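Of the protein chains in this complex, all but one are displayed in their positions.
Right after this comes subunit A.
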Amino acid sequence: MSTATLKRRRGWVFHAVMAPLTLLWVAPMVFVVVLAFRSFDDIAANGTAAWPVSFGLEGFREALGRGTMGRALWTSVQVTVPAVILSLLLASWAAYALARFNIPGRRAILLTMLAGNLLPPQILLIPVSRVMESLGIYDTLFALVTIHVGFGLGFYTFVLHGFMRSIPGELTEAARIDGAGPVQIYARIIMPLCRPSLAALGALATTWIFNDLIWAITVLRTEAKLPVTAALLNLQGGYVSNWNVVAAASVIAAVPTAIVFFAFQRHFVSGLLMGSNK
């Protein structure tokens, strides 16, 4: 058997396996999108899984109007942007110090930071909400930003540390000989070189923070301050669920993360790989 036919056969098997898998993977998303365009009476009469007999933008209109998804999206941006920038900035400082300076116990520091990430956030819900309460910042967006920065820091530092270690020491050595101080080396040499991994982490952090629900409902109680995920949950009533509105709102809520992901997709894959093969 020639290699060409073998290759062709392999390609055929690949498609035969992957096409149904892809369909399976995409099915829930298609389901939600279809649901978003149906009317409430259609869903109530025929069930969520029925073939659609109605088409309209009623769900979207209501999600943006009554559901106040627009305001919630803006809140999410207000939380996500500072939290991502602040956590990456702090993590890059920490990683720079740990990777480039002879700090005693730096390995222990790094492992301690990472160990915090291994704890499931669920067991910290009540302690954290009590701490926020006693600090007097319970029910503020500032509290939410603080939590996201705190919880993300360990992992971001770990990844950036690995990446910075892979940058050859000769580069910083040369800069030092040219008279650059630690701050200049950080700003002019290290940070520009870290751009791919920062972009990857930025995309990852944006997705995580934007999609967070559990912290938002733990430390916030004012409806006007709820980010988009919690607002989405609020659309679901105890007695009635307007599935079309919920589905439409889900689609709206998914758009920003999808945009960020597609924009950073290239960095995302390459950046994470670069960190790993040091």
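The rule is short, and it goes like this: a residue touches a chain if its C-beta (ideal position, glycine included) is under 8 Å from a C-beta of that chain, and two chains touch if they have at least 3 such contacts; residues count from 1.
FYI, contacts and distances are computed from a predicted model.
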In UniProt, out of "Peptidase M75", "Multiple sugar transport system substrate-binding protein", "Succinate dehydrogenase/fumarate reductase iron-sulfur subunit" or "Beta-lysine 5,6-aminomutase beta subunit", the chain dropped from the view is recorded as "Multiple sugar transport system substrate-binding protein"
Tell me which of A:G105, A:P120, A:G179 or A:P192 is the one touching the absent chain.
A:G105
Which residue of A:V13, A:A45 or A:L119 touches the chain not shown here
A:A45
Pick out the residues on subunit A that sit against the missing chain.
40-41, 44-48, 62, 66, 104-109, 111, 129, 133-138, 217-218, 221-224, 230, 233-242, 245
